[in-house]
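Note that one protein chain of the assembly has been removed; the remaining protein chains are unaltered in position.
Entry: chain A
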């Protein structure tokens, strides 16, 4: 891949105009001009902001919802990226082009980075493609030489009913008038996964208005190959001292705190876990802990999610083994079987087996989006994966106020799962504002511990006791709140949790 932009010659105006005559592009050709270091940095940072917004909005709203469109619209405008194809978009399109290629440099290096980059770029592309008028979509296909196999009129007639039953928003007329494309099912996985397409003999039959899926698949394949190539020429780029610090900063920026390095190793004792689960665990972990205590067992998904969380709060390997063994032994598993069958996986979590990867505790995004629970599972995000009725009952059991429960259920309805959990935090800790933006269960724990262990000034404590007097349905009783404050000041973790 062509490396540093600095070393290219400037081009004639006309050519540039042609280059940016379309709102959307496939990023097939790298930019061929000189830009300043400032522009290099600004463009990169702004695109990163955009991609992070794409990610966040994607999790908190459904990707085809109105809210998603609105939010993304707003963000794209405010960051000055090409939008819905206005006339004077030249500068924005140029920025779009260049910033994409800069981020390729930053995100080509590891499998994780590539996966993240490809996912966000795909979501952005899908969004922008769907904003195009039908005619512009066809133009795009022509301009990029994308030709897909179409289904004959006769086959369309034979399959008409099946096609209509498989694709949302497809009518008989649409089937007759517009093309239907036939691709191997491997090229339309998004539609297959959600069963939104008709499958026959290994082929997916895709109506014209869903063409974006096939285009996206193409996009993904090309970008994936390009990133692999970029990675190979990376050493040349990294040797440029001006670029290296920026690129490195960019690729770490998205990861954020991943709790892979535990700061409090060994500071938690096993006896504290029951109490901590009620006070400082997010709902998902409290749920898993309870299920473990009740059933003396957890399936693989639950063991991973909860086990890694415990590692993140500071349990050592020895403690973890003791914890899991003592609980499993109360159930159907004897100590021997535990050592043979389950101990391996606990050690694996701590990076002591196999590839020796030190697995990181799951972020909220991961818990919400991957590995949904099935029958017999207790993992996942309760705000995402539980029936609202059952969630409500559970919150009632945990003595959350009715108004609080309603607020939570509203957020859940709007698919704001992390905000719902944050609200749960606020209600159970009796604060108006959590003071942080929740995106990791271990973050919940850390913030909770911070809150409960002091580090709060007198004013806030006064507010707290006032609020608890005004609101009879609050979580802590006024008398308890006072003694708690006293304990907080002493910073004594053990006695604080004795009333649980």
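Here is the rule we go by: contacts are C-beta pairs under 8 Å (C-beta built on N, C-alpha and C of every residue); 3 or more make two chains touch, one makes a residue touch a chain; residues count from 1.
Operating definition for what follows: contacts and distances are computed from a predicted model.
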item: Name per UniProt, for the chain absent here [options: "Elongator complex protein 6", "Ribonuclease P/MRP protein subunit POP5", "Polynucleotide 5'-hydroxyl-kinase NOL9" or "DNA primase"]; value: "DNA primase"
item: Residue among A:35, A:141 or A:164 that touches the chain left out of view; value: A:164
item: Among A:156, A:182 or A:385, residue touching the chain not depicted; value: A:385
item: Selected from A:373, A:404 or A:441 as touching the chain missing from the view; value: A:373
item: Footprint left on chain A by the chain that the document does not show; value: 162, 164-166, 168, 185-186, 189-190, 192-195, 198-203, 291, 300-301, 337, 340-341, 344, 371-380, 382, 385-387, 389-391
